[in-house]
Each structure stands twice: as structure tokens, then as C-alpha cells.
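A protein chain is absent from this complex, but the other protein chains hold their places.
Up next, chain A:
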Amino acid sequence: MATLSKIATNNRHGENSPYFDGWKAYDKNPFHPTRNPEGVIQMGLAENQLCFDLIKEWISKNPSASICTAEGVDEFKDIANFQDYHGLPEFRQAVAKFMSRARGGGVTFDPQRVVMAGGATGANELITFCIADPGDAFLVPSPYYPAFDRDLGWRTGVKIVPVNCYSSNNFQITREALEEAYKKAREANINVKGLIITNPSNPLGTTLHRDTLESLVSFVNEKNIHLVVDEIYAATVFSSPKFVSITEIIEEMGSNINRDNFHVIYSLSKDMGLPGFRVGIVYSYNDMVVHCGRKMSSFGLVSSQTQYLLAAMLNDDEFVDNFLAESSKRLAKRYQTFTKGLEQVGIKCLKSNAGLFFWMNLGHRLKEQTLEGEMVLWRMIINDVKLNVSPGSSFQCTEPGWFRVCFANMDDETVHVALNRIGAFVSQGKEISSEPQKKKRWQKKELHLSFSSRIYEESVMSPHKNMMSPHSPIPQSPLVRA
């Protein structure tokens, strides 16, 4: 029978999830400052658009980095012909150097361990094919990047077992949570092959503390399972605490750990803002994984034209140092603009120091502390406020009311418009709770919440206050703030 495969016809690509409904709304009615000022502002796309000017300037000053310009065309033939899955040596060296610089130069990376893949998307799938069989599972702390379901599980047949994290301790990963998830999986006869974390975190925008990393390393070492750290946002760290890469811990622990279990995923899509160029990297400490991964990279090599350009760019030390510093600065500024604006209207976010987004808490605006309640609010935000933000449920967050809001994919003017809209939405909320009949299309008559079950409130962070203790007894009344 000429039917299609199960993979082709199932839903594990995840694109039927509501996460993408917001995108669809945006696609139908995209915001433009002059042509469509009433359109939906895209705040669901974690892109870094803040430093293109620096890259463009470098490209125009370095025409020989392109194999198509008069200055570079002599290399065209050799580069166009180059399909070796080892990649251009100068590209691997440049990537290894960049990875080191993006981590403050504290660790060095071996170019021989750099394996190419089709973006981090391809890299995550590749590492999964290398270390897990169909039916095996990975532990993944929630909330996590929605597309992991596709990248780690769609064609590989591997399962994800979430490790639930809670706002009560700012969503940090605890040893207890790991042990519990692992135990439950084993009881259900699920073969756990590894733990996958994203550091800095998407969607939290936070970096892991050193002791958390050490705890993770000790956990995987004890269980003899793999640790894959997706460090795709490594160079988006814009304030303290300083980023601690897993590679530092690995170096420090020396022979106390089995290095064969450790792998890093990287990409230039976020740090450099080049998602279109499809530069994904698998960096493994396991020789067999490097060997096998390299063969698998045939299915998603980086275009040699792109390798050549980026090799030249990333080998330019002056450019790289300036880029990293400037990018950090601009991200910090953009983050501050947003969080200040949100604070003024009483919206709190998780205190973060990295990433291209913040993790916003609208739990107090939910009519019902449920997934449905979150969906209702979310649809309102898209359709009425006209902002495409990502609901926490799409990240498998167990607490309703959290939203990921991207801030680095728009210009300053749009930031202004977005903040105004949020402000307007919040003040409408005030009116709603006192005049419940005002907006017909809102099914619920009242917006104010029952305060009894807001455990999350204790740990909601104001970005401009010191970190609140996770056990702070101070209740926050959203009505007062709103």
C-alpha cells in the first residue's frame, strides 16, 4: 500500500500546537510603523536584530571574504567544490575560537571536535541520533523551547520526560526534581539516556549558577547518562551573573567525570543574529560521537560559501571582541527599556541576565489559574492588544500565566508602540474588574483573581529590586499593582 509513513502523518512535528497560532495571526496582519500601524507586533520570535550594522560594516570592508566579489572570486571554484564533511579547516578553527571568546576566553575549544549541522535544529536531532535509540528518553527541565519535541523526538523516536521547575525558586533545576523525574521514568520502564538543558535558558533568559551546573554534572555522572547543554544563547548574556559554560565545569572536574557523556550544542543564529545561514554545531567530548556525528552531518552541512565568509569574520579578533561587547550592551539597554516600562504598569518578569526575551508573569490577570485561563488571556493579547507573545503552556510550563516576550527583534520605535499597548491593556484591565460588562467579547465578567492559590506570587521578581527570597511571605495584590 502506497501510504505515507507514520512520521509523515503524525503530529510530532508539533506545528499544530497553539504556539504557532500566534505566528499565524501575525502573518495575516503584521505590524509596520507606517504601512500597518494597527497590525500585530511580533514578540514571539527570538531573533537578535540589534547588531546587523556591525556585521554589514565588516562585510563591506572585507570583500575578499565573499567568493563572489572581484576580490574573492579566485576562491570560488575551490569553495564551491568543497563538500568535505569535516568542514573548511579555517571555519572550524574560527568557530572554536569564537566559542571560546563568547565564554570569556576561560576555556578553549578543539577545532577537531567541531561538527557541523543544519542549524541548532539539525544539531539537536543529530546528537539525539548518536546517543539514543527509538523509545529511549531524555530528561528536559521545563519550561523548555517548544520545538524540542520536534528536534529531539520527531524522526528519532525518542521521548521527552519533563523535569518540572517552579517559580517558587525562580524555576531553578533542583536535584530533587531530577531524581524524581528519573525515578518515575525508570518505574515506567523508560530508558533515560540523558539530560538536555539550555543554558542560558529559553524561555527564562537566566543562566545557571555554578553550583546548579555542578549538581547536574554529578547527577549525570552518577546515573551514567549523557548531558547535552544547548548553549545557543551563550553570547547573549548582558548582565551579571557571568555566564558559566558547562565546558568550564568539565575542565575543572578533570578525571572525576566520564567526558564521553558530555556534549555541547551551539549555533550562530542567536549570538550573531544569522538564523538564515544555518550554522549549527555539535561539540562533543566523545570521540565516537564526533566520528559518527561527522558522517551524519552530511545530511545538513553548512554551505561552503557561508563557511568561508564566517571563517574570515570570526577570525577577525578585533571585530569579534567589539561585536561581543557591543551586542551585550545593546541587549542590556533593550532589556532595561522593556522591564522599566513594564514595571511602570505593574507587570513583573523573572529577573534575567541573558537571552532575547523575558519571562513575564501575568498570572494575576488570569480569571482561572488553569491552562484554559492562560489560553483565554493569550488570545486576548494577540487579538485585542495585538502582540504575539508565547504562552507558557507552549513551553510545558506547569504554572499558568507565564508568557515569553521577545525584545530584540524590533526597532526602538516598535518597542515604544509595544509598551504603549501593554500599558493600555493593563489599564483596561483595571476598568474591567470594576466594570465587568464593558467588553462583551470577554466571556468572564471579572478579571480579578482568587488570591488563595498564587504560590507563584511569592517569587515574582521585580527587575529593579533585589532578588526576593523564594520563601518571602509578602503577598502581592495584582489589583493594587494594576
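In this section, contacts are C-beta pairs under 8 Å (C-beta built on N, C-alpha and C of every residue); 3 or more make two chains touch, one makes a residue touch a chain; residues count from 1.
In this text, contacts and distances are computed from a predicted model.
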Looking at what's absent rather than what's present, what does UniProt name the missing chain, "1-aminocyclopropane-1-carboxylate synthase", "Vacuolar protein-sorting-associated protein 36", "Ubiquitin carboxyl-terminal hydrolase" or "Guanine nucleotide-binding protein subunit gamma"?
"1-aminocyclopropane-1-carboxylate synthase"
Across A:112, A:239 or A:305, the one contacting the chain not displayed is A:305
Extract the touching residues of chain A with respect to the undisplayed chain.
1-2, 4-9, 13, 15, 47, 49, 52, 55-56, 59-60, 63, 66, 68-70, 73, 76-77, 79-83, 118-119, 121-122, 125, 129-134, 136, 150-151, 154-155, 191, 224, 226, 260-261, 269, 273-278, 286, 288-289, 292, 295-296, 298-306, 309
